[in-house]
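Moving on, here comes chain A:
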Amino acid sequence: MDSKPSGSPATFVDHLVVPGDLVVDLSSMTNQTIKLGGGLRQDCDAISVMKAGKLRFSKPNKYWVETSQKRYVPCVEDTILGIVVDSKADNFLIDIKGPALAFLPVLAFEGGTRRNIPKFEVGTLLYVRVVKANPGMNPELSCTDASGKAAEFGALKDGYMFECSTGLSRMLLSSPTCPVLDALGKKLSFEIAVGLNGRVWVNANSPSTVIIVANAIMNSESLSGVQQKIMAEKLLQKIQVNS
Partner candidate 1 sequence: MVGLSLGEKHFIQGGIDQNIRSDGRKRDTYRPISVETGVIPQANGSARIRIGATEVIASVKAELGRPDALQPDQGKVAIFVDCSPVAEPMFEGRGGEELSTELSVVLQHCLLGGKSGAGAGIDLSSLIVAEGKICWDLYIDGLVISSDGNLLDALGAAIKAALSNTGIPRVQVAAGALGDEQPEVDISDEEFLQFDTSGVPVIVTLTKVGRHYIVDATSEEESQMSSAVSVSINRKGHICGLSKRGSAGLDPSVISDMISVARHISEQLINKLDSEISAAEAGEDEM
Partner candidate 2 sequence: MASKGAAPSTYTPTPTKKTRPPIFSDSDVDWLRPDGRGFHQCRPAFFRTGAVNSAAGSAYAEFGNTKVIVSVFGPRESKKAMMYSDVGRLNCNVSYTTFATPVRGQGSDNKEFSSMLHKALEGAIMLETFPKTTVDVFALVLESGGSDLPVVISCASLALADAGIMMYDLVAGVSVSCLGRNLIIDPILEEETFQDGSLIITCMPSRYEVTQLTISGEWSTAKLNEAMELCLDACSKLAKIMRSCLKEAASASQD
Partner candidate 3 sequence: MEIDRDHGRSPSQLRPLSCSRNVLHRAHGSASWSQGETKVLAAVYGPKAGTKKNENPEKACIEVIWKPKTGQIGKLEREYEMILKRTLQSICILTLNPNTTTSIIVQVVNDDGALLVCAINAACAALVDAGIPMKHLAVAICCCLAESGYVILDPTKLEELKMRGFAYLVFPNSVLSVLPEGSSLVEGEPMENGIITSVTHGVMSVEEYLKCLERGRAASAKLSDFLRRSLQSQLSNDSSKAA
């Protein structure tokens, strides 16, 4: 753990914190702006934790608490997997595992106009981006990136979707590539889309590959990096023996 100057929160970085812990004392920090991420709040001069998890710090001044839940609280710029539950004249209503349904405006597609409104059946799985997440309003989604390009956003056809905790989905997206995906990717070819809201979609040529990948990911829910690797390799060995 690198020690930092000025009565700083260094002692808690990368430690597990629980709600109520005061982790940063602003009065002892002079002339420094800090940025707070999820799970932290400011209470006068003290920064306190409101969700249990691991306190993270990223240079120069970002703090957040890494948490893992079954519910998703929308946050701007998150990429997530949503399911169409209804379509209205102006919006699709999308379930994103959050407290409220999200709106996906029918024009929020690359080159979207009134004339080429896409048709989505109820139940369609979409890879989308959160563009608005204000308390008291339904969150708003978009199927384009910030420059208006479709990028990879849009409907996901075929494949298999399963749910996991938000912590696991964040781990899958982390860089460098997480051990389980790394191990699987060396032996199998498959497509994967991970939503930060705890939804993962997998597609491959053979159904057995999809099943292996999905199980490997679900099993890694509470495993450490090394354990993940071992677990994935064991699974892969099994199919190689069988085939």
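In picking the candidates, the idea was that all candidates are chains of the complex that A comes from, given by their letters.
The rule we apply is simple: contacts are C-beta pairs under 8 Å (C-beta built on N, C-alpha and C of every residue); 3 or more make two chains touch, one makes a residue touch a chain; residues count from 1.
Since the structure is predicted, the reported quantities are computational estimates derived from the model, not experimental observations.
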Fill in: Of 1, 2 or 3, the one touching chain A somewhere in this complex
3
Discussion item. Residue numbers of chain A touching candidate 3 in their complex, please.
Written reply: 7-9, 11-12, 14, 16-25, 39, 41, 46, 48, 50-54, 66-71, 73, 99-101, 135-136, 165, 167, 170-171, 174, 178-179, 220-225, 227-228
